[in-house]
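Next up is a structure, given as structure tokens.
Omission of a single protein chain aside, the complex is shown with its protein chains in their original locations.
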Amino acid sequence: MARGADIGTEMPKALREAVQRLMETGGFEGTFTLARTPGGGVDYFLSTKEEGAPELLPLHPVMPNHAGRLLREMTLGGAMRGKVLVITRPCELRGFVEIVKRLQGCLDNLVFLSVVCGGVFPLSMVSAGWDGKRTEEYWAYPDGRPVQGLRPACQGCTEFIPYTADLVVAPSANGHWALTAGSEEGGRLIERAFPSAPAAEMDPKALEAMAVARKAGREEVLSHEADVKGLSDLVKVFGRCIGCHACSKACPICYCTLCTFESSRMEDRMEQSKGQLEVKGGIRAPAGTVLFHIGRMGHMAVSCVACGCCQDVCPVGIPVSLLFKKVGEAVQARFEYVPGRDVKEALPINTFQPMEFKEMGE
Amino acid sequence: MSEAPRGATIQGEEGPRALVPLLARALEKGTSDAVLLPLRTPGQDSYAFVLVKDPRLLRQADPLPPVQTVTGGRALSSLTRHGGGGVRILAVMRPCEARGAIELSKLGQVDLKDVTLITMDCPGTVPLQRFARGDLRPSAVGFADQDIRPICQVCDLSCAAVGDLHLGWGEGLAPILIPMDERGAEALLAMGLRAESDTSEWRTTVSSRSQERRERREERLGQLRVASSGLDNLMVRLDSCINCHNCMRACPICYCRVCAFDIRRQERSANEVLDLAKARGSMRLPMDTLMFHLGRMNHMSLNCVSCGACEDACPAGVPIAQLFAMVSDRTQSAFKYRAGMDRQQRSPLITFLEKELEGEDGQRC
Amino acid sequence: MSGNEEPRVLGFLCNWCAYAGADLAGVSRLQLPANFRVIRTMCSARTEPLFLFKALLGGMDGVLVAGCHPGDCHYQRGNYFTRRRLVMVQEILKALNMEHERVRLHWVSASECSLYQKVLTEFIEDLKGMERNAARDEVFL
Partner (left out) sequence: MNARVGVYVCECGNNISDQVDIAALVPMLEGAPGVVKVMSHRLLCSKEGQEFLAEEVRKEGLTHLVVAACSPRQHLPTFMEVCKRGGLNPYLMQMANIREQCAWVTSDRHEATEKAARMIRAAIARVVRQAPLPEREVEANPDVIIIGGGLSGTVTASMLAGPERRVHVVDRNPTLAVALTSLEGVETHGGCEVEAVRGFFGNFEVELASKGSRQEVRVGAMVVCTGSRATTLQEMGYPGSEAPHVVVLPQDLEGLRPYLDALPSGQPKVMFVHCAGRERVGYCSGVCCLRSFKAMRWMVETAPNAQLSCLHQDICVPGRDGEREYQGILGIGARMTWGRLTALAQQGPQVTVSFRREDGSIGQDAADLVILVPATVPNHGARALIDIIGVEAGPAGFVEEAHPMLEPVSTSVKGIYVAGSASGPRDGRATSLLSLAAAAQIAAELRPGKTLRLEAQTSQVCEALCTGCRNCMTVCTYGAIEYDLVAQTCRVNETICRGCGNCVAACPSEAISVKGATYQQILQEIKEAVR
């Protein structure tokens, strides 16, 4: 990997300064990053010039929207005409790559800065008002000690290193942080932005420590609510689902204009419900709660990046992200597929190998 | 009914639960095919509307749960959108939910032909998200409960008897079932009851509470109006909105299959966004948050029943129900319309009067 | 299954192989379980996963998808996609401990009527060993 630049120890200040330097020297048309909203919240912005720009909060530990979803809405019609620096978390980048494979977005001219990710806090925490001190403590995560209050999906995330980012903010030796290059483009940008900064690279020890912590976290989060034992448990977990489908709307992969499960196809006519009513003595209204979630798995589990946005927006706190993570991991393992690893990798559902899965059908 | 309606006082269980055995009776009698009401979900941690045919299921019934999950209007719509199929349903729900159902029937999304709406005095519900988090499990929400949702605290129609049959009970009153029309009277008979008791006590209690709530509503929504007047202030109110449109999805009135504002999200090209950002220095994404809310107000504020489902479903804590109440109170009164109160009155925008919308000074507004 | 109740099984058979095989089973007067219902699709690849989920949650005890052997697809490659889709469905069911045995894929050519009979009877035998699909009585689906 190309040389990385030491950006110091003081996060997130160091990161902000690094981004500043990149924006000044990188020749970008704009920067896509989290920033402070007028009301003191946090959301994504496309910022083009310094004056009048909101306070940039790159990689602030929340995910108000999945960047992949926003980028998709933006680039659905075609590429951005000029280079834009996009600052997102690994799962956001992977989500976008997956949706680009579905031709719903375009990677051209987007330069990605990502991070060896420490995870993010639940959305509710933002709306409840943000405690600045939390951010300072948060950036200590490379020591592998679990950060309190992270979203479950993040606690159990083992894919915290970005695959296709041009620039990666990574923990470096003895508490320092490094801006490392993930591509030649990234290398050039670093050369230009930090000609004199001391060289630094990812600290394998830190990555190892994080990996250990995350594996443990994964076991932990998947062992409770997500550990469903068949239909009866599913009905319990999804029992409180109010059918708002917020999960699918926040999902970076769900891209349908009209979700099949919101179409008239899914609506039983009363004539047919009568039969069910006879057999069961009662039917839920609206029906099809479990079908929606399982059906959605069937549609996007191969590409689920376990970003956790679905759970973030669930008004009734169903562990959606954990269930989807569990199922997604199983499906992806079977196809030896890692969503978002490489945009050239075909979607498992759109390709096949004649000699594969011999056991099926015989 | 010109003279004051009479009702049937119910012995036995107190409060809304008194309904359950009566519903069972109606089912066994066969005068109705099914009952639609909230049941405790298998996890025992929430409630869901279920169309019940087997009376045994009524054991899990809770006619008036402390929280609103899916609104009764949407539940009824999911069953009868394509026609009621001749199934005679007793539908038990809160006044605001019933009003939602009535609005939906005007919009062709609910078929009330064979439905008997049963409403009841509503003490309000607690915020869905707090309830779901489990840090709020009131055994029974009292009428004075401070934990009920802000929108409920300013609900002046919490006891609106919009159903065919209405259960009065609040403030220590003995539960009394009051038929509001023929259909309600039939249902009452089916339950083996007669409307003999006088209802004046209930009516006085209700009217005084409605009065009190009306004043509170005007006061609080007035404050909100001031606090959010003008673009900037409104922006601040909506600041935490992440534009997920979940308010729209939880709304019983928003019945479109694909929301126009969901499609529009994708109508701008990357370069247009870039140009807009350049013009302003920066551009918040997703865009059109304000546009969405204003557009939605335009689409449904005339039918808004202030059920608060939107606020319950909002993951970002926007006081959206109150904002909509604030607006819809105005738009509706402009047309002398109160959503869901009168089944005969047509939805304002599909009708008109020769002389209307005139200000006091006679000039058109 | 409880008592002597017969499992209810739904089959999606491709027109060119499995369905033809089923016809041949008839011509050869092979005896088959009566509780098996067939939907004829032109290609096994028409069987979208949603049908399988719907059938399971609708209370079917078993769902069989049968088509041409790999390499023999009348539409050249359809069954390879069918296979992948079935793999996915099963993985999802496994991950949720949802009795993935209820969904099966089998390759049956137009001439393999006895294989067809074998597949079917074995499937139904296995299903008899299982509980009746709980979804059939579940109110809160």
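Quick notes on this one:
Every chain is named by a letter (A, B and C) in the order it is written, and numbering of its residues begins at 1.
Simple rule for what comes next: a residue touches a chain if its C-beta (ideal position, glycine included) is under 8 Å from a C-beta of that chain, and two chains touch if they have at least 3 such contacts.
Fair warning: this is a prediction, and the values are worked out from it, not measured in the lab.
Although it is left out of the displayed model, the omitted chain contacts the following shown chains in the full complex: A, C. Contact with the omitted chain, checked across C:L10, C:A66 or C:I124, is made by C:L10.
The residue touching the chain not shown here, chosen from A:R94, A:R151, A:K236 or A:H299, is A:H299.
Checked against the full complex, the candidates A:F32, A:F45 or A:Y255 give a single residue touching the omitted chain, namely A:Y255.
Seen across the whole complex, the unshown chain contacts subunit C at 8, 10, 15, 19-20, 22-27, 29-32, 34, 37-43, 45-49, 51, 54-55, 58, 60, 71-72, 74-78, 81-82, 85.
Across the interface with the omitted chain, subunit A contributes residues 77, 102-104, 255-260, 263, 265, 272, 275, 299-300, 346-347, 349-351.
The criterion applied here is as follows: only the chains that are shown with their structure count from here on.
As a whole-number value, the distance joining the C-alpha centres of subunit A and subunit B reads 35 Å. The mean-CA centres of subunit B and subunit C are about 45 angstrom from one another, to the nearest whole unit. The set of subunit A residues that touch two or more partner chains comprises 232, 235, 239, 280-284, 287. The set of subunit B residues that touch two or more partner chains comprises 39, 41-42, 48, 50, 57. On the side of subunit C, the complex with subunit B involves touching residues 139-140.
Interface residues of subunit B, counted against subunit A in their complex, comprise 34, 36, 39, 41-43, 45-46, 48-54, 56-57, 69-70, 74-76, 78-87, 128-129, 132-133, 235-236, 239-240, 242-246, 249-250, 257-258, 262-263, 265-266, 268-271, 273-274, 277-278, 280-286, 312-317. Contact residues on subunit C toward subunit A in their complex (touch as defined above): 49-50, 53-54, 57, 59, 69-71, 77, 80-81, 83-89, 91-92, 94-99, 105-107, 134-141.
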